[in-house]
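A protein chain is absent from this complex, but the other protein chains hold their places.
== chain A ==
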Amino acid sequence: MSVITTNEAGIPVATRPRRSAQLGMLIFAMIITVAGFAQVGLARDGSLPAGMYGYGIGLGILAAGSYIVVARFAPYADPLLLPLAVFLNGIGLAMIYRLDLNTSADMKAAIEAGKKVSYFGPSTNAQLEWTALGIIFFAVTLLVLRDIKVVQRYIYTIGALGLFFLALPGFLPSSISGAMGAKIWIRIGSMSIQPGEFSKLALVAFFAGYLVNKRQAMSTVGKEFGPIKLPRARDLGPILVIWVICLGVLALENDFGTAILFFGLFVSMLYIATERFEWVGIGAVLLAGACLVAPMIPHVSQRIDTWLDPRPYFDGGCKINGVIHNQMAQGCAAHGGQYIADSGQLMRGLFSMGQGGVLGTGLGQGEPWRTPLSYSDFIFTSFGEELGLTGLMVILLAYALIVQRGMKAAIATKDNFAKLFAGGVSFVFALQVFVIVGGVTRLIPLTGLTTPFLAQGGSSLLANWILIAILIRISDSARRPAPQPIQDEGMTQVVNTA
């Protein structure tokens, strides 16, 4: 029997575990991470940093644990997914470590000077703790979720929880939920959670479960409007209601990045489920409509203005007599102008990338800390500076591989719910990378989303590790050989007709 077989859709499916390939790539991912730590130390102090061993060993133990769980409980899983996630998480950690050292030095100086320090910045320890928690979530998901179909039974509960957590920060006082113009956090003590990250997964699960049940009805029964056939209200209704609630909540919370994600998610999943291209057309029309309306929302129009031409808004754009001057908010008010927005972060991010050029300054040798939030929203440009174009292409390729592997699992699996689920999460993952990376590289207006696995932030890390666990589970079931039918050729009777 051949090792490579194809499923009924004609997709080649590996039917043997690829444990050694996975382990090899995992070790490679770890080598890159530890080399990253080493380079930071060598560049800064000329010696291997003490942190390298601690953080390296910590991440190594976590990676080994995750490998054992995958090898034991999802042996047929795609061998690339786990190493890719560890690689991205690892270099993200190395970059945060690099930025953390820098601010630590500043902080020490400030404390010595007797200044009061309120610290909210890159923290390697916190990120490593979150990584540990993320990998534990990953393992638990794989252990508990032996068959993805289990999720299908609870889709309404999951959908309701997703919606609840999405809406929660909007109802909490700003002191708990607000920061940087958006209300999307829940802060308890020193911990802050972005529940939207989990809602995203929950809603993909809900949409997948709902659409699997209704897809036949939705694609066949309905009223025709010219060339477009719309499903019955009772089929489309619930999903539309939830979707509108989601977008409404996100608008209230000023979280337009997530709104774009949900919109793309909704359109792509409807299209996959119904196999009707009209949905993409309707989505495009709605998107065009949103593009016309969005500039009327102040928070959005600022982002668009600073995207189109950021220079006048550098370090604050102040409109005085119809002309925009570079002026901070305070000075602007003093001159009787109208303060609009600040493009300093966006432009510093671009300067950071420009500094990096093709080969980068080398880890620890650039000045990525000049960009505000260089360790979270703008970590991509930090990589651009220190690893250059070369490094960014590697990172984007790693993302592309995760998406491709997820989509491959979706196509390979036989179960329709798993198909939709894997397709949905893979697409939303790609869209999220597009929105945040496109935002910081001024391809599209900037909206705050986390850069998966790289950016500092607990919720995002946990949610993305769960996402990888789900893809691994689905790819494992897709590639697992079907139980062999009993074949006993020796017993076959040959009827002699002679």
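Keep in mind that, in the parts below, contacts are C-beta pairs under 8 Å (C-beta built on N, C-alpha and C of every residue); 3 or more make two chains touch, one makes a residue touch a chain; residues count from 1.
What we mean here is this: contacts and distances are computed from a predicted model.
Engineer: Since a chain is absent, check the UniProt entry for it and pick the matching name: "Oxidoreductase", "Penicillin-binding transpeptidase domain-containing protein", "Glycine reductase" or "Sugar ABC transporter permease".
Structural biologist: "Penicillin-binding transpeptidase domain-containing protein"
Engineer: Taking the entire complex into account, which one of A:140, A:186, A:217 or A:411 touches the absent chain?
Structural biologist: A:411
Engineer: Among A:248, A:357 or A:481, which one is in touch with the chain left out?
Structural biologist: A:357
Engineer: Check each of A:194, A:254 or A:426 against the chain that is not shown and name the one that touches it.
Structural biologist: A:426
Engineer: For chain A, which residues touch the unseen chain?
Structural biologist: Its contact residues with the unshown chain are 9, 11, 268, 271-273, 275, 311, 314, 347, 350-351, 353-359, 362, 365, 367, 370, 384, 388-389, 392-393, 396-397, 399-400, 403-404, 407-408, 410-411, 416, 419-420, 423, 426-427, 430-431, 433-434, 437-438, 441, 443.
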